[in-house]
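The complex appears here without one of its protein chains, the remainder shown in place.
Each chain carries a letter (A, B and C) given by its place in the written order, and its residues are counted from 1.
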Amino acid sequence: MITLTLREQPPVPLEAEALSPDVMAALAHDAIRALPVYLGKRQQRVDDLFEVAGEASDELEIRGDAAKVKWIGRGMTRGRISIVGNAGMHLGAYMKGGTIEVSGNVSDWLGAEMSGGFIRVRGNAGGQVGAAYRGSLSGMQDGTILIGGSAGLEVGMRMKRGTIVVGGLARDFAGLQMKGGTIVLRGGAELRTGAWMVRGTIVSLTPIRLLPTFSYASTYNPTFLRLYARHLGTLGFAIPHEDREGAYRRYTGDSAVPGKGEILVWKPAGA
Amino acid sequence: MLRITGGKVHDPANGIDGVVRDVCIADGRIVARAEGGRTIDASGMVVLPGGVDIHTHVAGAALNFARGMTPENFRRAVPFLRTPERRAGLGGITPTTFATGYLYAGMGWTTVNEAAVPILSARHTHEELRDIPIVDKTTCVLMANNEIVLDLLEAGELERAKHVVAWLIWAAKAYGVKAVNPGGIVAWKWGRNANTLSAPVEGYSKVTPATIISSLAGIIDELRLPHPLHIHGNNLGVPGNVSTTIETMKVLEGRRAHLAHLQFHAYGGDDWGSMRSEAAALAEQFNARKDLTADAGAVLFGDALTITADGPWQHLLYQLTGRKWGNVDVENETGCGIVPYVYKGSSLVNAVQWAAGLELLLLVEDPWRIFLTTDHPNGGCFWRYPELIRLLMSADHRRECLKQLPAKALKRIVLPELDRQYTRSEIAIITSAGPARALGLPQKGHLGVGADADVALYDEGRDGGLEFAYPRYVIKGGEIVVEEGEIRAVSEGREFIVRPSFDEQIEEYLRPLFQKVYTMSFDNYPVEMERLARPDVQACG
Amino acid sequence: MQRGGVRIGDSFAEAFDMRASRAVITARSRSWALTAAQAMTGFATSVIGCKVEAGIEAELAPEGTPDGRPGVSVLMFGFDAEGLGKRLLERVGQTILTCPTTACFDGLPQGGERVAVGGLLRHFGDRYQSSKRLDGRRYWRIPVMEGEFLVEESFGVQKAIGGGNFLILAEDQDAALGAAEAAAGVMRGIGGVVLPFPGGIVRSGSKVGARNYKKMTASTNDAYCPTLRGRTGVTTALPEGVNSVLEIVVDGLDRGAIEKALRLGIEAACRPGVVEITAGNYGGKLGKHLFHLHALLSE
Partner (left out) sequence: MGGKITCTLGEVKNRADFIVYWGGNPAECHPRHFTKYTLTQKGRFVPEGRKGRTMVLVDIRETPSAKAADVFLQVRPGADFEVATSLRAIIKGQPVDEKSVAETGLTVERLQDLADRMKRARFGVIFFGMGLSMTRGKHMNSAAILMLAAEMNAFTKFVCMPMRGHGNVTGSDMVLRWTTGYPFGINLSRGYPRFNPGEFSTVDLLVRGDNDAALILGADPGATMPQPGIDHLARIPTIVLDPKVTHTSRLARVHITTAVTGISAPGTAYRMDEIPLPLRPALQSPYPTDEEVIRRIHRAVAAKPAWFPAPAARMAIA
């Protein structure tokens, strides 16, 4: 395993796309130390900012408060990054495979435009989780993002496939212009959830405010959700799905598009 | 002083076809002999006059609008990092101004014609052109939907129209006149279009697209502009539009004209399902019309961005693609639509378009009358010209590409039967000598004594037909700007403009009219000379 | 060879290459899953007359199914993937889609070839259907009056073997049926095989072609019909004292499963009143797979 320990939080953002198994897996210790990172406009070496241990491994561990370190795991296709602490913007952006685990919080654009792989964040995430970058036609194409805590604006914006689970509260525009895939909001969301969605599924386990352009269809427990419940259950996220517990109110929209997306809002039995 | 020695020179304008001879340069021009100074050993290289792009969109309000609309394209674009010589920028589908200069020069092109300038924002266009380094520029102003001009045509006041057109050209500090979808944009301002050349334009009783075309072409000839009327005909991109194109050619009988991006006007069929290439029929008609020139507007598969003053067409395209759509209508003058587009080899329509462009280039017999363009960025990006050249020079390569097309498409095109292969000198004609002549720039497109010293040197027979992709040397105005394929020096380009004669009194006619229909004061309308970088006024007639 | 006082004929069962798919049917309750499975595997005794052979492989506990509901796994056998795909589509469409609360999943995700099922059935959704992709598998949600029918996009197909069998030659009908039921009972519990015939038992063994009707491709196996003993032209295969014969036919996903089924089945069938247990074959000329009873039992 390769371990990078950030000596101190950099004064300005550090751009470090070299922090990825694809880059490091084949490198000897000295080569890893010499990899370029960008502190503002200055090019520096990894070992200017990190204590480096280990070499040539698919396993990368990053320690210290990396809240200002951007682009970790950019476009990674393999291996595993575990971050003990926080991570900055664009963590796992364009990711194609492999695993990223974060014990703390992450900033915006987590897993933006990723097409595969698995990301788990124990703490909170910023905005644009799994989203499309400005102007792009689609956000995440596949893969899984699990967030234990809350998430910011535009979760899953323009996502096409894949699964995003937010444990806490998501802010406005979750599932904005969504084209497919599944977003599970265990803690609900603020406003404009599913705005302009074309296809895809948003599941909310707590009541949410809906746009006028979503209309109520029916109340039931969709069979497909049982597959997700089983899948996510093994990852530590329970999703209710038994009739005795309650059922989901199904809303379709966004009729402004017009889209055939769905928002499933959990209604506990007797509630 | 500079001497290029040992290279095979292709200078078709002077009848030189692959002869090894010296090219001498002094004070930015080609000279008979140069004593002392630097010598470039060009043995193993071919020497051509710098490329001239007769129809491209590299600057102006519309293009800048498109840039703002498509950050996703820039994210995927080749970045230009700041160096001691170069400024930072981005390439891609609508390159930034500095990158545009580097990309053209880096390919061996040294003169470009920005083909669509609204007069109202001409000041802006010149600001951008000033920031496009190295290459020389010309511009065409949009006139075929100018309501002041159309009103005069409606009233039959041709003489006054002539003075207005001349005044407008000078006000815009332009070089030529472009007619886009004549009458169609006026109609588009009411959400309609002009599909029939002989039918009155929306809001007019007499003026038809045909009268607009013939009158403007006539006026341009009378004003004796170096470049004839530059026409983007009606019904661009629509299946079956070849009849409109042929009718347009009839309307132009007896007048000079340049037909822009002919490929987009060469379709048969009644709808997208039955669309086919009519390039053969069109080329046959065109071959007989020695007074016309055209550029191909060829299509290459991949990302593009359709950006044209043809508003209605853009709305249709937006409805077809369901993607982004930008539109800017310019008061009294023109409009512009922008829709990002991807040409797919698997699409029947796109396959036909791809073939039609090549068919025109191969079936028009006189290379001096058809020029290499992609109507950048509409059919593809200008920096992909080398791919196009390869397709023209190798029938085998074309056959390879044809294999990728849907079988259905092969029934709609004639490309598979065409064996013609362009020679290097013919390439020099359609990329330089021809367009220079059509633009009326005697100092461009050749290597004769007195010509501007714009020269491109390529390794002979470099990697599989792509020999024109990476020049070893590019000389612009006598200065070596590209050396060993790298931008070494960045010079400023000139802007060619014309000042056709007009009766100064015409301003008295225009001033009151202006206050009525414009929102800009008359005195702010004309572009001041000092706005231009190194202006160079060309003579008329 | 003897087993529990029953003679084991020195013969072999002759079986054929087939293709198989496995459908996992789940429902709100065990009984609805079974109802659907029975309907799906009905009229599927022999490829000759039913175009497909099918049977219930096993009942599945909720924790063993993709959606955590009670389920039943069904095996279907055909001669090729294409034909099997057609039959699957017909049967899932007519017997699962229509049956309350059910869902239908691919039970052979590793299957080499794949045939579209949900991918075609979705058209029943008339563009109101939608799909979900999870863990690399795609599912279709087809709106129905009761709610939604969930069916997997495509099903795996693998090589399989059909026509493993043995014959129970007994003193009387009671003994034959008792032995056959005992055999079918144990064989049903074995994974990877099904017994396509009613109750898993066949009474009408057949021979290839016919002696007297030229058009018949198969006709009664006269050599094993007790009533034809001594009839001119019939050379009986039955020893003295045999008055009733029943056959067990087994299709399976691989040779191992069929061997196991045959062995346990035969052992269970070796009961008083059974004279001999032997197997049906065509002299080894037709089928690729031969199961020699002695070899089976001496393992």
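FYI, a residue touches a chain if its C-beta (ideal position, glycine included) is under 8 Å from a C-beta of that chain, and two chains touch if they have at least 3 such contacts.
Everything quoted here is computed from the prediction, not taken from an experiment.
Undergrad: Using the contact definition given at the top, list the shown chains touched by the missing chain.
TA: Among the chains that are shown, those touched by the missing chain are A, B.
Undergrad: Of the listed residues B:Ala59, B:Val180, B:Ile220 or B:Ala294, which contacts the missing chain in the full complex?
TA: That would be B:Ala59, which touches the missing chain.
Undergrad: Which of these touches the unseen chain: A:Arg80, A:Arg192, A:Arg226 or A:His241?
TA: A:Arg192
Undergrad: Among B:Gly7, B:Gly89, B:Pro182 or B:Gly269, single out the residue that touches the unshown chain.
TA: Hidden-chain contact among the options goes to B:Gly89.
Undergrad: Residues on chain B that touch the omitted chain in the whole complex?
TA: 59, 61, 64-65, 67-69, 71, 74-84, 87-90, 92, 94-98, 120-121, 123-124, 127-128, 131, 147, 189-191, 203, 315, 318-319, 322-332, 335, 338, 516-520, 524, 528
Undergrad: Write the list of chain A residues that the hidden chain touches.
TA: Touching the missing chain: residues 11-13, 15, 17, 36, 38, 40-41, 43, 68, 71, 74-75, 89, 93-94, 108-109, 113, 127-128, 133-135, 137, 172-173, 176-177, 191-192, 195-196, 209-216, 254-258.
Note that in this section only the chains that are shown with their structure count from here on.
Undergrad: Looking at CA centres, what chain is most distant from chain B?
TA: When every chain centre is compared against chain B, the largest gap points to C.
Undergrad: Between chain A and chain C, what distance separates the C-alpha centroids? Give it in angstrom.
TA: Going by mean C-alpha positions, chain A sits 47 Å from chain C.
Undergrad: If you average the CA atoms of chain A and of chain B, how far apart do the two points sit, in angstrom?
TA: Comparing mean C-alpha positions, chain B is 46 Å from chain A.
Undergrad: What whole-number Å value describes the gap between the mean CA coordinates of chain B and chain C?
TA: 72
Undergrad: Quick check on the complex: what are the chain A residues that touch chain C?
TA: So the residues of chain A touching chain C come out as 142, 161, 163, 182, 199, 201, 218, 220, 222-224, 226-231, 260, 262.
Undergrad: Please name which positions on chain C make contact with chain A in the complex.
TA: 66-69, 103, 128, 130, 132-135, 139, 141, 147-148, 150
Undergrad: Over in the complex, which chain A residues touch chain B? Could you list them?
TA: Those in contact with chain B are residues 133-137.
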